[in-house]
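Below you will find the structure I want to go over with you.
The complex appears here without one of its protein chains, the remainder shown in place.
Entry: chain A
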Amino acid sequence: MAVVSSTIEVRDLVKTFSSARALDGLDLEVAPGEVHGFLGPNGAGKSTTIRILLGLLRSTDGTATVFGLDPWRDSTDIHRRLAYVPGDVSVWPNLSGGETIDLLLRMRDLDPRATDRDRLLERFELDPTKKGRAYSKGNRQKVALVAAFAAPTDLLILDEPTSGLDPLMEQVFNECLAEHKAAGTTVLLSSHILSEVERLADRVTIIRRGRTVETGSLAELRHLRRNRVRAEVSGPVPDLAALDGVHDVVVDGRVVSASVDPAGLPPLLGALHHAGVVSLTSSPPTLEELFLDAYRSSP
């Protein structure tokens, strides 16, 4: 191949269910080998996007490709190269966990005995002899995770994969994901757990109401957001609120604090310099602020 194209490429994706517009021009691009965080509030369209990528739903409009293939037409070719963990795993009530894992592996044309399943069962502390109906939510999740992590694969699609796992098991999940990442697996990780995304994701896409709000590396996203600046001046406090890109100015004696757009930083620093700045702190937005901001505000 001459050009290394994106593993997942979604452009202007639209999906309508009878009356509701679940996706409304969504864009998503996942580069080969990256762990891509896929974030958004409940009902934003994360699972709908993933189901379209898996060829389970047909898009109303727009394009989506996985490995350069059409997920609707070429779904089985695509599926041979990926593993999927849904957010709410349902298993067959009368099959044991071991049977379910082996079945899912064989359905991906893998031989369970040639995989890591036994080691993963131990790491996830999962009893494979229990019947499906006896598993708790966390254990059902483990069944899907063991099946997904047991063999090397080109792409992992994980839809809130750690829901129901305890912190110890989340740790195991993180290790497994890191191992696959090191082996070059591309990962689309839909998650609500910010620390998980922060630790693992190279880039993130934030969606809201079926549209992409932000996309980029965390550093880039932070850069786009306002810093919180707090300064103490020796002279009179200047009128900072009049400056472009400076917001939420609070004055308390000689201490002034404000939110600053990246573009507003030079004039702010100039004004503070003139006022005789004594001390200055500037803090980047926390992840929570970043996400809450993106979740709440209109695009």
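General remarks:
What we mean here is this: a residue touches a chain if its C-beta (ideal position, glycine included) is under 8 Å from a C-beta of that chain, and two chains touch if they have at least 3 such contacts; residues count from 1.
As a convention for this text, contacts and distances are computed from a predicted model.
One subunit of the complex is not drawn; among "NADH-quinone oxidoreductase subunit H", "ABC-2 type transport system permease protein", "ABC transporter ATP-binding protein" or "Succinate dehydrogenase / fumarate reductase cytochrome b subunit", its UniProt record names it "ABC-2 type transport system permease protein".
For the options A:21, A:131, A:192 or A:222, the residue in contact with the chain missing from this view is A:131. Among A:75, A:163 or A:257, only A:75 touches the chain left out of the display.
When the missing chain is restored to the complex, the residue among A:57, A:145 or A:169 that touches it is A:57.
Screening A:90, A:234 or A:279 for touch with the missing chain picks out A:90.
As for the chain not pictured, it touches chain A at residues 51, 54-58, 75-76, 79-80, 82, 84, 86, 88-104, 106-109, 112, 128-131, 133-134, 144, 157.
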